[in-house]
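Each remark here refers to the structure printed beneath this line.
Only one protein chain is missing from this complex, and each of the others stays in its spot.
Showing chain A:
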Amino acid sequence: MAEAVGVAADSLAGCRARAARTALDQVVLPGEELLLPEQDDGEGPGGAGERPLRLNAAARSRGRVVCGPGLRRCGDRLLVTKCGRLRHKEPGSGSGGGVYWVDSQQKRYVPVKGDHVIGIVTAKSGDIFKVDVGGSEPASLSYLAFEGATKRNRPNVQVGDLIYGQFVVANKDMEPEMVCIDSCGRANGMGVIGQDGLLFKVTLGLIRKLLAPDCEILQEVGKLYPLEIVFGMNGRIWVKAKTIQQTLILANILEACEHMTADQRKQIFSRLAES
């Protein structure tokens, strides 16, 4: 069935197009087109699973599909723009169609609205701070975008400070803007990150791996000694522990754990726990 569809699609598109369902968790390359599966089970005789999408009542009754990072909309299909593994998430509550995205690896961060990032203040000009977030442009941060900040009560931010904030505006046409409060006006942990500690850079994929709900690395790290970590989606991690040596050990572990297998990691943790 998928091959027949592929052949038909070939004649139309001139490139290999396969069903998204068959490509889940497999490596996809940029330029591939993916067909979205029909989600109505009762639709059509014989239950022909994958079919090129048509604009009719059946197609419209399907929920909205979200195409996430690494994918673009190309007519009725999804076009892959980054190489990586294709992932899918089922819709949690009702409306849906689910989310498709490509799990790719990269070091260069592109600002995205809603992301929490760590930035370094590089300049103070008038009413705004210029914050370097690792993107193509420094983001602007207004001095009123802190909790409890008013025109008279300015926040205590100096050049060189670390800021944990989120983007409100981030697209390719405009300079990114970030804030340190949420929509209700509360800080929720955002703002200037405290004294001391160490900031270092890792790949974006590692950050997402560490922030996954069931991450074992963090659970093991948390058992070692008291520490504090801040993860920025732009690949920056800030760590702080009681002594400099502990901080450096922590930084080395986090940088190295990307390329270690689970066994090697456990060995290292057990050695650390002994010492």
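The rule is short, and it goes like this: contacts are C-beta pairs under 8 Å (C-beta built on N, C-alpha and C of every residue); 3 or more make two chains touch, one makes a residue touch a chain; residues count from 1.
By our rule, contacts and distances are computed from a predicted model.
The unshown chain of the complex is recorded in UniProt as "M-phase phosphoprotein 6", chosen from "Golgi apparatus membrane protein TVP23", "Glutathione S-transferase-like protein", "DDB1- and CUL4-associated factor 13" or "M-phase phosphoprotein 6". Only one residue from A:87, A:124 or A:265 touches the chain missing from this view: A:87.
In the complete complex, the hidden chain is touched by one of A:112, A:128, A:198 or A:248, namely A:112. The chain that is not drawn here is touched, among residues A:67, A:121, A:145 or A:251, by A:67. The set of chain A residues touching the chain not shown comprises 36, 55, 59-60, 62-69, 71-73, 76, 78, 87, 89, 92-93, 97, 99, 101, 110, 112-116, 164, 188-189, 208, 211-213, 215, 218, 221-223, 225-233, 240-242.
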